[in-house]
Structures are given as C-alpha cells and as structure tokens.
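A single protein chain has been omitted; all remaining protein chains appear in their positions.
Now for subunit A:
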C-alpha cells in the first residue's frame, strides 16, 4: 500500500478535500442532530437535578404504558412477520411454482406500500361497511368498532408491513444452501417432509430469526400504522406519543419527548445487537456446492400454489381492493354499486392545489434527496474502499445512524438541531430545507450500501495501477470507480426515491405551509373525516410508486443481479 511519498503528496491533498466533504456531510446531517437529541434527553429536570428529565419521563405512567404497548405490538408483529415471511419463502423458494415472479412481487409489495396506506386499506377492509366483506356477509355487525383499531390490529398490520424483511433473509439463506445436502438425504431415503423439517429449516432458521429481529426494529419505529389505528383505538405507542406530545404542546416539551426518543433508540440498538449475536452464534456454515434445485412437489404443488395465492389475496390484494372501492364510492357508509361508482374523489383531490403541490413536493424532495445522496456516495465509497482511512470507517458507521434509529427520532433531532436560528443559515424550521436535510440523513444508507457493495467487489489492481501512474483521487474516482458502481448507484437512488416519495414519519413532524408531502396529505385527510379523499390520494400514490417500480423492472437487464428484490 505504501506509495512513493513524492508521488502521494498532491494525491493526499485531493483526498483531504474529499475526506473533509464527507466529514462535513455526515457530521452536519447525522451526528450533530442526533447528538443534540442526546444532550436534550440527558438534561436536568424541572427541579434542576442531574438527569432529572430522564427520571421524570421514565417514571411517568404514560411512558410505561406506551413502552409496554410498543413492546407488545412489535413482539406480536414479529410473530406474524416470521410465520408469513418464512412460510412464503419456503413455498416459493423450495418448489417450482407457477407465477413465481408475480408471487414474489406481491410478497414484497408491502415494501412499496407505505404503512399509512396499508392501515387505511385495512380500515376499509375490516369495518362494518367493508366493500369486500359486507357483500359476503362477513363484515362485523353495525354498531361495533372496527376490530382493526386495537393492539391486535396494529400487530397484524406491522407484521404484514415488515414481513418482507423475514422473507428476503430466508430466501437468501435457502438460495445459499448447497443442493448436495438434499441429494445426500434423498439417497439415504429421507422423504420430502423430513428433508424440509430436519435439514433445510434448521439451516435457514437463523437467517429468518435475524430477519425477524430487523422486523422488530422496524416495528418499534413504525409511525403510520400506530397513528392511524392506535390513536383512535387508544393504544398509544412511543412513536405516536412523541407525535402527540409535540403537536399538542409545542417545543416546550422537547426535552421530555427527547427522552421518549432515547427509549426508541435504545430498543433499536438492542435489536441490532441481538441480530449480530444471532448471526454470529447460530448461523451454521453449510459449505458451498451446486445450488439447491427446486424440490419435487408432485400433486401437492396445486395445493401449495392455492395456499400461497390465498395468503397473498388476504394480505396484499383484498385490502388494496377495499381501498380502491372506497376511493370510488361517493360518500362514507354508502354501499358501492355500479350505479354509485364515481371518480369524483379523484377529480376533487386533483383539483385541490394543496394536494397537487403535495405530489410535486414529495417528488421533488425524494428526487433531490436521492440525487444528492448519489453525488456524495461516490466519493464516500472511494474513500472507504480505495483509500481506507480509519476516520472514514467511523463516518461510514455513523452515516447509518439516521436509518437505524426510528424516523420519529430523526425528525425530532432535526427540530432540536435546526429550530433555533444558527449562524449563517438561520432557522430551518418550517422550511423546505429542513425536510430535505432530514430526507438526506435518513435515506443516505439506501444509496450508500449498494454503492459500497459494488465498490468492494471491484478488482483493486485497477486502482493500484492508476495510482502508480500518478492519477489523482478525482481522476481515479471519476474514471475507475464511478463507471463501475453506476448501476448500483442508480438502483440505490431509485429505491431511495420509491421509499421517500411516500414518506410520512419525518414529514408529519417537519411539514409546514407550502411544504406538504403525500404522506402528510393522506394522514390529514383521514383525520378530517374525509376518508374517501384520503383513499383516492393513497391509490394515486401507490400507482405512482408502482410506475417507478415497473420502470425499474424494465431496466432490470442493465442492473447488477440482486438489485431489485423481487427479481432475485
């Protein structure tokens, strides 16, 4: 690695500049706001005692109830995610079923459907006026509260929303298993059920468990589902308690909610630590060899296929149909018939300049965030993979912070960091910029991870050669690294756009007049008692994301394998 010092001096100068850029980026967007939050949470209480604030909030009954509810609903949701995710991964991973791409797409569809839309869809599906269940006579009787407004409902929906995390982990583990194991077992006379239960499951379960722990971390930080189901259902969770406190009392309670946010951070970090432990202790190296071939399903195939479609209908198709039906119905509580079908909710929504602007804002924010993250990801990857300074390793780790902690925490950190006017930039609160800053911090890892992976897979000799010939860092980065990571970069940026365009958690706390987002609009319309409009906006936003996904799918041949989760 040691180069001729005479050669490396000017080289180092360019590197310093890049290091400074990345340092300022990570420090300004991630470290400073989160540090500000820590400072607030560890502040003195009303009586001036050290750590008094923490003692006060942790001792409050409302905190304990929200914490207990968060743990219970998140724990329940993990059970749902594990059963659904592992079951679907086994069915689609082990057997040669028909329509596997369509199935996989539907299994992963919760990744594309934001949690507030999923909640809205299930509210329509399970209520006493359900357009799907009422004609079948299965809807709950009039006069009963929708059963989805409960801890059980929240657990079920968060379980469905985060199920793809388990599915992806389990599928990857199954794909990585050597086929020889199955061959050997078959030769020894083991039947299909025995092979699955005694060989494949034990080997793939640690991966599923690791996915389940990720699902737990995601559930702890989920805001859209508890907000739409838990606030009316009087099932407060930590994320909704933070939102309600901040929106009901304003910045005077910032310290108290910072403590609540710290509980969320602790839960998320504990989950990630546990995941690392599971992967280190339980994963069994299965060796390599020819990949697993699909098992013979025989006559069972039709049954398995039917079962998969039934599950997918329940978790993905019917709720969206119920949402669509509500978007097409003239008013709440009106039974949908062909004669009452109307597009008025759509035309009204898109005649409303605020809603139109929300779409423009969300698109602009998500595209701007993805593009800026992409611009920074290249020098970041260059420094991380080719220059390998220790400080960059630390920055790499820190840049994950805003993605690892719940979105509510990030939003709160941004308020604390940028509410009071700062020298040169003034106060960012109530501006478009604070949303952009929050999006940049939150979605950076979505762009950075694939780029780092692609850079890590490059042949190091290319860069060595360029360096020996005296190419400066900018040259090496632009001519060698950038072309090699471009597919991963574009895919990462597109995934960031798809995720950010329906963002609610950050926006709910940071939006201001003129700076509405789609997620905020859906949330606000539902709260006003205008569910039909909320449904129409949701349907339009899902169509938008679906459009982006299909465009990405068309690009699949040009992208590195495994970039698109539904194509793997």
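Keep in mind that, in the parts below, a contact is a pair of C-beta atoms (placed from the backbone, for glycine too) under 8 Å apart; a residue touches a chain by one contact, two chains touch by 3 or more; residues count from 1.
Criterion: contacts and distances are computed from a predicted model.
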Per UniProt, and picking from "Extracellular solute-binding protein", "Protein translocase subunit SecD", "Circularly permuted ATP-grasp type 2 domain-containing protein" or "Branched-chain amino acid ABC transporter permease", the hidden chain is "Extracellular solute-binding protein"
Quick one: say which of A:132, A:158 or A:355 touches the chain that got left out.
-> A:355
Candidates A:234, A:281 or A:299 - the one touching the absent chain | A:234
Of A:39, A:284 or A:332, the residue that touches the missing chain is A:332
Considering the whole complex, which of A:415, A:444 or A:501 touches the chain not shown?
-> A:415
Out of A:142, A:191, A:314 or A:547, which touches the unshown chain?
-> A:142
Contact set of subunit A toward the excluded chain (per top definition) = 62, 127-129, 142-146, 231-232, 234, 246-252, 330-334, 340, 348, 351-355, 360, 363-365, 367-368, 370-372, 374-375, 415, 419-421, 426-427, 429-433, 436, 486, 489-490, 493-494, 512-515, 521, 524-531, 533
